[in-house]
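Only one protein chain is missing from this complex, and each of the others stays in its spot.
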Amino acid sequence: MTPPATPPATPAATPAAALILFTDFGPRGPYMGQMHAALHQYAPGVRVIDLFADAPVYDARAAAYLLAAYAPDMGAGAVFVCVVDPGVGGARPPMVLWAHDRIFVGPGNGLFEIIARRAERYEARRIVWRPGKLSPSFHGRDLFAPIAAALAVGEAVETVALGDAEWRRHDWPDDLDQVIYLDHFGNAITGLRAASVDAGQVFSIGGERLSRARTFSDVPVGQAFWYENANGLVEFAVNQGSAAQQLRLEPGTETGFL
Amino acid sequence: MTPPATPPATPAATPAAALILFTDFGPRGPYMGQMHAALHQYAPGVRVIDLFADAPVYDARAAAYLLAAYAPDMGAGAVFVCVVDPGVGGARPPMVLWAHDRIFVGPGNGLFEIIARRAERYEARRIVWRPGKLSPSFHGRDLFAPIAAALAVGEAVETVALGDAEWRRHDWPDDLDQVIYLDHFGNAITGLRAASVDAGQVFSIGGERLSRARTFSDVPVGQAFWYENANGLVEFAVNQGSAAQQLRLEPGTETGFL
Partner (left out) sequence: MTPPATPPATPAATPAAALILFTDFGPRGPYMGQMHAALHQYAPGVRVIDLFADAPVYDARAAAYLLAAYAPDMGAGAVFVCVVDPGVGGARPPMVLWAHDRIFVGPGNGLFEIIARRAERYEARRIVWRPGKLSPSFHGRDLFAPIAAALAVGEAVETVALGDAEWRRHDWPDDLDQVIYLDHFGNAITGLRAASVDAGQVFSIGGERLSRARTFSDVPVGQAFWYENANGLVEFAVNQGSAAQQLRLEPGTETGFL
């Protein structure tokens, strides 16, 4: 990669910072491995961690709330490659966002909206660099991974200023009143921050009334409840059971809160 | 991490030793990545390997037999972070076990019972250190990962003696007479060590009679058999087919052996 121009004034990643993958590519198949290989080519000494391989498919909005909640865990200086990009090969700008002492690389389709909205300040730039061969369907491998790897090793990358109008989504709410992820246990993560919900809140959902608990072992086996999960979001759960099955929850199910 | 006190006399991990994850968090979603990030923060130079991300959900007993069979492959000096912990946030002690030249970090709910029972000697200690912020539902990330990472880089961690009565499960059998894992092929791994079963043993299961074979290619395509798997356990299989489907096996299905 020939590192051309305009390094933003924002400092590069610290040496021990990791590269973080956040995608809807799926935990199966070749795509995550191809991302790892592309990152390895340009940043062979940097750890790569899969945060999500199954972010909400094609749904940059739901993914934006998930990313904002889980990014802080990944360590200051981390460089994120984020790909939930149904418009790949189309008009949305490829971009880099510096915010919260982290760097985010991906499509300017709203995926970084909530990260930006919760930041005291941020800097957004459009990626100008293009690889020798850019496939129309896999910018994650061909464009975003090389850029992220370059940033992770402190190289400058060719970017220009990107105005808010080109990528912000001011019409999206501050919290998303729906289920945005069902985990392996059947717990349902919502886009609501627990800090924005009264502790006495009761959710009526799937024919049951869910009160707040501190954690699983505080309620009887089989009982549904809500709690502040380890990343600050409202989560519906059943002690040693599946909230998804018991309450018939799916991604997109509204919580009825707002 | 401020490494306070009482390093056990047991030696630390060797430099090339890896950190091993054994959890029921699921191969999807953020939890394994959050564990990797937590380990990376404290032990940036140590390899992290996912052994199981889908150990038996909520079932520390079945998981204990699985862990004991698969831990030896992970190399002497390896430091395991093991989380099958339905009682997280409750009374079970967080603990470290030194046994078989390996270190195991996780909940004292029986998950390490079979490891300990098969060890000539072991040392168990209760983790006293607490992080600045301990979520009630994700001790894997907040407590066990930092402790394991510290041990992997040879740091002392704050622990106190832990009596057997607080974590051993003497009532569990030496071998578990049931299916404890169904793999991607539909092979059914049991909690029985093949060394404890006569070579002439015939299992009657799912309406078929299964005799022992050496390996898949020794029986006709479509035939069910049992064999000593590559980790010493009795496994039910079908050559180029799915034992789970053909024999209607599930985790917990009893083998009828004992």
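By letter and in written order, the chains are A and B; residue numbering begins at 1 in each of them.
The rule is simple: a contact is a pair of C-beta atoms (placed from the backbone, for glycine too) under 8 Å apart; a residue touches a chain by one contact, two chains touch by 3 or more.
For clarity, every value in this text was computed on a predicted model and none was experimentally measured.
Residue in contact with the omitted chain (choice from B:196, B:217 or B:245): B:217.
For the chain left out of this panel, the touching residue among A:18, A:32, A:148 or A:213 is A:32.
Considering the complete assembly, subunit B touches the hidden chain via residues 16, 18, 20, 27, 47, 49-54, 70, 73-75, 78, 181, 183-185, 214-218, 227, 229-231, 239-240.
Seen from subunit A, the chain kept out of the figure touches residues 24-34, 36-38, 40-41, 44, 54, 57-58, 86-90, 135-138, 141-142.
Throughout what follows, only the chains that are shown with their structure count from here on.
Put simply, subunit A has to spin 120° for its C-alpha atoms to lie on subunit B, with the angle rounded to a multiple of 5. Subunit A and subunit B, compared by their mean Cα positions, are separated by 30 Å.
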